[in-house]
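All protein chains but one are shown in place.
Labels for the chains are A, B, C, D and E, by order of writing; each one numbers its residues from 1.
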Amino acid sequence: MRIKIINPNTTESMTKNIQSAGEKYASSNTEIIAVSPSTGPASIESYFDEYLAVPGVMEEILKGDHTENVDAYVIACFGDPGLYAAREITDKPVVGIAEAAITISKFIAPNFSIVSVLDRSRKMSEEVVKMHGAEGRCKSIRSTGLSVLEFDRDLKKGLNALSNTSKKAVEEDGAESILLGCAGFVSFVEDLQKELGVPVLDGVSPAVKLAEILVNMRCQTSKHLTWGFPEKKEIKGFNSITKFFKEEIK
Amino acid sequence: MRIKIINPNTTESMTKNIQSAGEKYASSNTEIIAVSPSTGPASIESYFDEYLAVPGVMEEILKGDHTENVDAYVIACFGDPGLYAAREITDKPVVGIAEAAITISKFIAPNFSIVSVLDRSRKMSEEVVKMHGAEGRCKSIRSTGLSVLEFDRDLKKGLNALSNTSKKAVEEDGAESILLGCAGFVSFVEDLQKELGVPVLDGVSPAVKLAEILVNMRCQTSKHLTWGFPEKKEIKGFNSITKFFKEEIK
Amino acid sequence: MRIKIINPNTTESMTKNIQSAGEKYASSNTEIIAVSPSTGPASIESYFDEYLAVPGVMEEILKGDHTENVDAYVIACFGDPGLYAAREITDKPVVGIAEAAITISKFIAPNFSIVSVLDRSRKMSEEVVKMHGAEGRCKSIRSTGLSVLEFDRDLKKGLNALSNTSKKAVEEDGAESILLGCAGFVSFVEDLQKELGVPVLDGVSPAVKLAEILVNMRCQTSKHLTWGFPEKKEIKGFNSITKFFKEEIK
Amino acid sequence: MRIKIINPNTTESMTKNIQSAGEKYASSNTEIIAVSPSTGPASIESYFDEYLAVPGVMEEILKGDHTENVDAYVIACFGDPGLYAAREITDKPVVGIAEAAITISKFIAPNFSIVSVLDRSRKMSEEVVKMHGAEGRCKSIRSTGLSVLEFDRDLKKGLNALSNTSKKAVEEDGAESILLGCAGFVSFVEDLQKELGVPVLDGVSPAVKLAEILVNMRCQTSKHLTWGFPEKKEIKGFNSITKFFKEEIK
Amino acid sequence: MRIKIINPNTTESMTKNIQSAGEKYASSNTEIIAVSPSTGPASIESYFDEYLAVPGVMEEILKGDHTENVDAYVIACFGDPGLYAAREITDKPVVGIAEAAITISKFIAPNFSIVSVLDRSRKMSEEVVKMHGAEGRCKSIRSTGLSVLEFDRDLKKGLNALSNTSKKAVEEDGAESILLGCAGFVSFVEDLQKELGVPVLDGVSPAVKLAEILVNMRCQTSKHLTWGFPEKKEIKGFNSITKFFKEEIK
Partner (left out) sequence: MRIKIINPNTTESMTKNIQSAGEKYASSNTEIIAVSPSTGPASIESYFDEYLAVPGVMEEILKGDHTENVDAYVIACFGDPGLYAAREITDKPVVGIAEAAITISKFIAPNFSIVSVLDRSRKMSEEVVKMHGAEGRCKSIRSTGLSVLEFDRDLKKGLNALSNTSKKAVEEDGAESILLGCAGFVSFVEDLQKELGVPVLDGVSPAVKLAEILVNMRCQTSKHLTWGFPEKKEIKGFNSITKFFKEEIK
């Protein structure tokens, strides 16, 4: 099967790490394609960034359905940007990485803390936790104060910051598992888990595995109402998106 | 003062109705400018539509701040698309029409029902109610089954559908006020109120009045953290947006 | 238009400050009348105080409707005492100052903290936050430990206490705006805002501006059910109240 | 021991029924004194009624503590008016009848419905359910459409209305116990229970029994903070109340 | 009347303390029988412990109904293990001690903290608080770090630990009453209350008093649906339980 991971930001070095993380536990007969959209910001740290990233995500999904024979999609940014819109335009499974990490943690720990990037992103993590109904299990959302791109530039410094922040979550907040709140953290999972003694999860590997079993069980998105295909209508601009359904939206 | 109302969809006939609704109760020294963005869908009924509408909204806000001397903004779609992103890129007040209708209803009724367009939009109304913390006052969300553009095409049919649906909300669900869940309904407020005997609110007029008093009281959006100006970073595409802060974002 | 602000306690010096705060941003054609009732406690810090204050508030509203030609009412105590009862006995808009501060903060900040008087009043602030559906946005309720009347007696000491307490709310609790939890604090708004760097709101000015636009939009309280005029019935005592509807309640 | 039941309304015929209900299961060494205050409305069906009733309740509690040697108090109106204020001015146990019915039902049924008087009172029942943290167990609040005084006038008609409404609660809403949402319903408990086949509770008998065991266990209200005695301060009017603590509040 | 207290663990020394606590405030005509089941763990600190304890509790209830003429039951472990199952197999009142402590505290304090044994048990206390709908009143759940059996072995050390932990709950968390989160703490109530200055409640005495008044008022568990007697069916093993209803379950 073919799983397309869309890194919603346009920083290619991060996309490469995401490709590796996606392949880490993938089944031998699963092909992983990680891409960045052609438009959007270099990193996603504000609502504004998120809204400029999503049209590119839509384009990648439509392309995947119409020309790439993709079986399932992963949106690889911890805010799960555009997740419900993606589920409207395809009936193939779409999995967000925050959703995946939150989902998998539930089977192995009674609660979690999220360790994330900038202070301002905490509000967005709060919202993704609510979106997935996990308020009752979230012990805390802590931020390292480093930006997404600072992590990308200095892995060592990043690992230190993550490690210190995660320890506080375990010791002061009572976290019994740690979720890494940024797709840029995928390289740190194993080192952190060894150090902390509690399960540490990035979202990319779990999202790939969840996508695999959704395909295995032949699950398709319910088109009954909320996530039905969008109504046909005139759209100004966004030609790289609208070209895919000019005549054919189901 | 100058208030810019952004109709996030690209249907100009609707924008004209919105301009009238905005002017209805505006102070004599308030200038209302209602616009549609240059990009985006003809109506907003799905998450997909919403994400394609928001970049155009962003462009209109940046244009308003940089070249039009605008004092406050209204986003005139009942899902309040892009509201928090808008509050990041300007420090001028930004008001959503769902937010405005929900806010004003609270002062004059203990609860409300929302009457909206298609069935699929009910989920989006549910989310906007939650976004504004009004779950406890929302008696029901009912839909007429007509699309946004059908309302725009046949006002008479639209009024009938709205009237029947609203009556059910009052009689069966116990609604003590009615919120019109689409900016396209602004022409129906008075007829409906007479018929129903409970307060009926569209969001456009309340949003303009709320924007006025925010300007009167010299309120500015808190830039302390969550809604601070977005970090500077590379953005691919969206030149009509990025041109405004290539050198100057605060 | 004529807006009557009712300070539910009987301390006239406070009523004068409230009058000034009410006039601060009022439109030029708005007349502000601030009054204290003829009965009730000198300050409101307990449930007991609140219940002894409300009958006087009722009297002032009935007097306003029957003999003073008032267009809208503001109840100027941060617990919003008697708000729903007031909405029953008049169909003119009635706005509470906690309600007003909470409402306006929502447009300019993602959350708030309340800074209040005595420790024991924190429970009452908690309840007013719930009454207005703002639990999700309230970061903390902090008290200065000074009583209402101590603030009235020593403004300098009061400002210091408020400033220290507010800083903790911003720095330790993550508050992005501050609401002043007592009508006696209206003089401190501007000094505090300069010092803290986040929006600071008293409730009196916002309540007046909200009352103005409710009148502008010809909003009347829904008399459909919950806030309908009270049923006629025998009432023992409270002659200064019952005289207004002995024959005429609508 | 001596338990004083305060019927917050001023209808003496109802107070007599309440006295009987209070005595029904009282221990042989318990003396029940049911009273109505000297001021207040003939029945409580609106917020306005409630606020005019509470000062009289306060007076009866202070009188009970200072001149009648009372051991515990019951407030016998299903809205539990003034309950927290009462707990401030005495350290003797004070029990509300809604609180008592909700409490006892929890031990014998997984959920309840409330059957009450006028439609408008449903909102007040909703609030009393929230006040006691029982939202999760309340299946429905149904009203008979009859006023408090209509029940008092025509018992037969009242019983019929209660019976029909309760049956709907059991059959349509899944109620597994019924709470009678008005102190005026105490005479109907046994007939209804026989007819419905599920437990039926008025609040008066349970409140008396709960008051008894609080006294037995020597429980006193926590004066640590929220329910501490009110601060001493000037109070205008209400001489029949203030005379009790002019010199002596603890 | 005869009240049977079932200590779900099999440590007899604890059962004796529980017997004393049960008798402390019991009416003169109430006979208290405290027992431990014939099977189960020596203490209950994990979910696993709880599940091994409950079958023994069931056996004691069936024995009580069929051969001991019991009028009401108390389950004396702060997790209220098997409470709803117990209510299915008898129509006599069954009271849990967490339920009883939470219930009684509500009448005398606006909130509480729970002071418990091991850290791991905090999650179980959280769940019992939710089960009884008291999340809104629970200020904190603190653990002493000592195990149930350590308390039983060294009372002095236990009292010190409880006292220090309770003080933190009052001073740092704002608790206005303290609930002792283990049936093994019943000996400490009075010493603690004197030291802390806020009400301290164990659950055993309150549970007995609540059981008494449920019997006084002739309350029986609603058999309408959820807590109806279990359907007859084949059960493998558990002969000491099934022998009671081999032919006779109602």
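Here is the rule we go by: a contact is a pair of C-beta atoms (placed from the backbone, for glycine too) under 8 Å apart; a residue touches a chain by one contact, two chains touch by 3 or more.
These numbers were taken from a predicted model, which means no experiment stands behind them.
One of A:69, A:160 or A:220 touches the chain omitted from the figure, and that residue is A:220. Check D:96, D:110 or D:203 against the missing chain and you find that the one touching it is D:110. Of the listed positions A:18, A:134, A:162 or A:180, the one in contact with the omitted chain in the full complex is A:134. Which of E:3, E:98 or E:241 touches the hidden chain is settled by the complete complex: it is E:241.
Interface with the hidden chain, as seen from subunit E, comprises residues 10, 37-43, 45-52, 54-56, 58, 82, 84-85, 88-89, 118-120, 123, 147, 149, 225-226, 228, 230-231, 233-238, 241. Taking the complete complex into account, residues 25, 27, 84, 93-95, 99, 103-104, 106-111, 132-137, 170, 174, 176-177, 197-199, 205-206, 209-210, 212-214, 216-217, 219-222, 224-227 of subunit A touch the chain not shown.
Just so we're on the same page, only the chains that are shown with their structure count from here on.
Leaving out subunit B only, the groups of chains that stay linked by touch are A | C, D, E. Relative to the centroid of all protein Cα atoms, the closest per-chain Cα centroid is that of C. Computed centre separation for the pair subunit A/subunit E is 45 angstrom, with centres defined by C-alpha atoms. Within subunit D, contacts with two or more other chains are made by residues 84, 123, 225-226. Contacts between chains trace an open chain of neighbours here, each touching only the next in line.
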